[in-house]
Structures are given as C-alpha cells and as structure tokens.
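Only one protein chain is missing from this complex, and each of the others stays in its spot.
Right after this comes subunit A.
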Amino acid sequence: MHITMLKDLGPPAWGKLHEQWGGAAGQSGKLMYVMHNSEHPLSCFALFENGPCLIADTNFDVLMVKLKGFFQSAKASKIETRGTRYQYCDFLVKVGTVTMGPSARGISVEVEYGPCVVASDCWNLLLEFLQSFLGSHTPGAPAVFGNRHDMVYGPADTMVQYMELFNKIRKQQQLPVAGIR
C-alpha cells in the first residue's frame, strides 16, 4: 500500500483562503465568509453561518471591494491552510497547516472519496479509512451530513465544513493541541 503524490496535476500544493466580512454597523451583525479553494480555481464561495452558500466567479472579490460601503471586514480575519495533496486510488487526502497571519494554528486533514456523491452511502467507508491512519483522533460524522443524509454532496458542503473548522480554530487560544476535524 503506497500513497503517491500527484505529479502531473501542477504543483501538489493546495490552499484555502478564508476571509470574514461583517454586516454593516447597526444591523444584527451577521457574518459572511468569503472562501477560495484551490480545488476549484475559478470559483469563489460566499457563505453565511447557517444560511445559503453562494458559488460565484472570481470576479466576486472585485464586487466585494465595490460593496465596501455595506460590509466591513471583521478584524483578524484571514485564515489559510496550505499543504500537499495525495491521491490514493479513489481517495483524495489533503494535509495542511492552518495559519492565521504569521502564526500556525493547527493541522487540517481532508479526505475525499471521489466516486460517491451521497453522503450517507460512504460515511462508513470514509470512517474506516480515516481510522487507518488517524487512529484515536478520528472525528464523528460532520454536522453537514446531519439531516440531509440522502442529498447529493457538493463543493458548498466542503466549504461549510472548512468554515466551521476555521471558526473553531479562531476561538481557540494560541498553542493548544492541534484541532483536527
């Protein structure tokens, strides 16, 4: 059993960028998160906490700049995770370091099972795979799967999971045990 690093899909590095935008002053302070994923290089994701997720073109960033009057950037916002991407048959494993500014905050591990699009069908397989190398740190089923077990999984769901992870890391203090999701 060996894990091969992809050679011909460009640099094996990957990254996710997460910015936070707050609502205008005076409103209820709803937070909107703008995220980028190197897996979908030409798209931009915008999500609210429990709300809808928008998948847009990269021109969305420019649009946000123009809408500066209505939104304000929340402080200490950008979180990034960068690392290497491994492909093992149908599994895609991405291991990255979560950094906020200059400081590293944790490690993120993402496992994707390519062939299946319905979450409930392959959760057990994913769990088994995770257990093989994570051992005791294996997490439980993500909240995204919660009540929509039979719905088709999409890139928006990945971003929701990352958003929750980043928020969790943000709330932690510095130098804790690395939070793995």
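As a working rule, a contact is a pair of C-beta atoms (placed from the backbone, for glycine too) under 8 Å apart; a residue touches a chain by one contact, two chains touch by 3 or more; residues count from 1.
Simple rule for what comes next: contacts and distances are computed from a predicted model.
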Record-based protein name (UniProt) of the chain missing from this complex, from "Elongator complex protein 6", "AP-2 complex subunit alpha", "Mediator of RNA polymerase II transcription subunit 17" or "AP complex subunit sigma": "Mediator of RNA polymerase II transcription subunit 17"
Absent-chain interface as seen on subunit A, which is shown: 9-10, 39-45, 55-60, 154-156
